[in-house]
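One chain of protein is taken out of this complex; the other chains stay put.
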Amino acid sequence: MSATEPYVAVIGSGSAQTAAESLAAAEEVGRGLAEAGATLLCGGLGGVMEAACRGAAGAGGRTIGILPGGARAEGNRWLDVAIPTGLGEARNAVIARAADALIAVAGAFGTLSEIALALQMGKPVVGLRTWELAQDGHAVDAVIAVDSPRAAVERALELGER
Amino acid sequence: MSATEPYVAVIGSGSAQTAAESLAAAEEVGRGLAEAGATLLCGGLGGVMEAACRGAAGAGGRTIGILPGGARAEGNRWLDVAIPTGLGEARNAVIARAADALIAVAGAFGTLSEIALALQMGKPVVGLRTWELAQDGHAVDAVIAVDSPRAAVERALELGER
Amino acid sequence: MSATEPYVAVIGSGSAQTAAESLAAAEEVGRGLAEAGATLLCGGLGGVMEAACRGAAGAGGRTIGILPGGARAEGNRWLDVAIPTGLGEARNAVIARAADALIAVAGAFGTLSEIALALQMGKPVVGLRTWELAQDGHAVDAVIAVDSPRAAVERALELGER
Partner (left out) sequence: MSATEPYVAVIGSGSAQTAAESLAAAEEVGRGLAEAGATLLCGGLGGVMEAACRGAAGAGGRTIGILPGGARAEGNRWLDVAIPTGLGEARNAVIARAADALIAVAGAFGTLSEIALALQMGKPVVGLRTWELAQDGHAVDAVIAVDSPRAAVERALELGER
């Protein structure tokens, strides 16, 4: 594996209470990225991040976690590489910066911040049942909505091509 | 002035093409914060940030800009304090972290990231014609929508009380 | 006061056990900066930082603290502006970046990191009984050694002129 493959970030809630269907979708996204030879980047914690990593790991893919805290041990068990940054929420900007494309699966405010930071940087963001954005009552279709993990992987790889 | 006054961040687009009504609203928000004795925190650049600073400065208030780049000179002319961070977009997290409350005036993706980072940190965010959020077709009313600069200032000071 | 005055960072140990002579020197540096109309930037905590702020505040000067943690309350009582960054040690780079010149008073490893980051950025660093650097047994005179607080202030303002 090398540093020239596509890096796709999978972003979503780290909560253990994440809905089962989101976890299943994340796992399938992770598996799909691995099968396509992409590196999975994420925030390294639980919930959607862990599910995506598990999916990638099961398919022999590579997983990288950019952690908010200072200890590698806070990363989930499916990470090949864990980078504890000690930056707190500012690490969300590092995830967006390091990714060629992002796939958001549901998610709370941290996920929304990663979506927004990525869009600010001009990176493609694909969404599965995630945040819907509007201004003045009009939808802002900046996040590319897809309806399956397979479509999420395909669109992310296509749009993230460098 | 001291470090114990309320710090309210005014966030919004830095673009010179920002709508005149957003600039007018930002200026009035800045004036209102100054009159209430609050310190205005912002990203230090143009557009909404500059308009808010101008309003605050005109009313004798204090203005602080947390800049993304490395040079103080990139700050607008109404700043009392300019902190060039050199952090790029990660400085959005510093703005959210340093504020007791935030007021979003319209805004693009950078503003959305600051809204989301602040919500992730549990900070109150008041919005004037800014991003509307939803998931699964249901509005997520995390940003407190107000319909006037005066109401924005009142709500931010009330909710940001420490 | 405005954002165009010189910003001089005073860096040194935050420890309550800092030697009395270092605290006295820091206080005099703070006073001198205030009398010269400069803004004092620092890490916002105790020890040398607090002594410098006390000196500046006593002479009517302006003090800014860039804090490593997430709460303004961790700043010392002499700060006019406290910016909690939530960045941990990475905030040391923000201090170096935001300063026109730095004055190191004694100091431990955190201070050494700020000296080094500032030198990496090409900023002038003046030292009072602080770190001495060498490579291959040869002194590296990158820090401008002075022997009094007055000289420290003079050299920092002279070298930090923009």
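Note that the chains are named A, B and C in the order they appear, and that numbering of residues resets to 1 at the start of each chain.
What we mean here is this: contacts are C-beta pairs under 8 Å (C-beta built on N, C-alpha and C of every residue); 3 or more make two chains touch, one makes a residue touch a chain.
Worth saying up front: this structure is predicted, and the values here are computed from it rather than measured.
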Of the listed residues B:Gly65, B:Gly86 or B:Gly107, which contacts the missing chain in the full complex?
B:Gly86
Please pick, from A:Ile11, A:Ala93, A:Ala106 or A:Val153, the residue that touches the omitted chain in the full complex.
A:Ala93
Touching the hidden chain, out of C:Ala90, C:Ile103 or C:Ala152, is C:Ala90
Which of C:Leu119, C:Ile144 or C:Leu159 touches the missing chain? It is C:Leu119
Can you list where chain B touches the absent chain?
70, 86-90
By the contact criterion defined above, which parts of chain C meet the unshown chain? Give residue numbers in ascending order.
87-90, 92-94, 96-97, 106, 108-110, 112-113, 115-117, 119-121, 129-137, 142
Contact footprint on chain A, counting only the chain that is left out
1-4, 7, 39, 64-66, 70, 72, 75, 79-87, 93-94, 97-98, 121
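One rule holds for everything that comes next: only the chains that are shown with their structure count from here on.
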If every chain is reduced to the average of its C-alpha atoms, which one ends up farthest from chain C?
A
Counting in whole Å, what is the centre-to-centre distance of chain A and chain C, each centre being its mean C-alpha position?
40
Using the touch rule from the top of the page, what residues of chain B touch 2 or more other chains?
87, 93-94, 97, 121
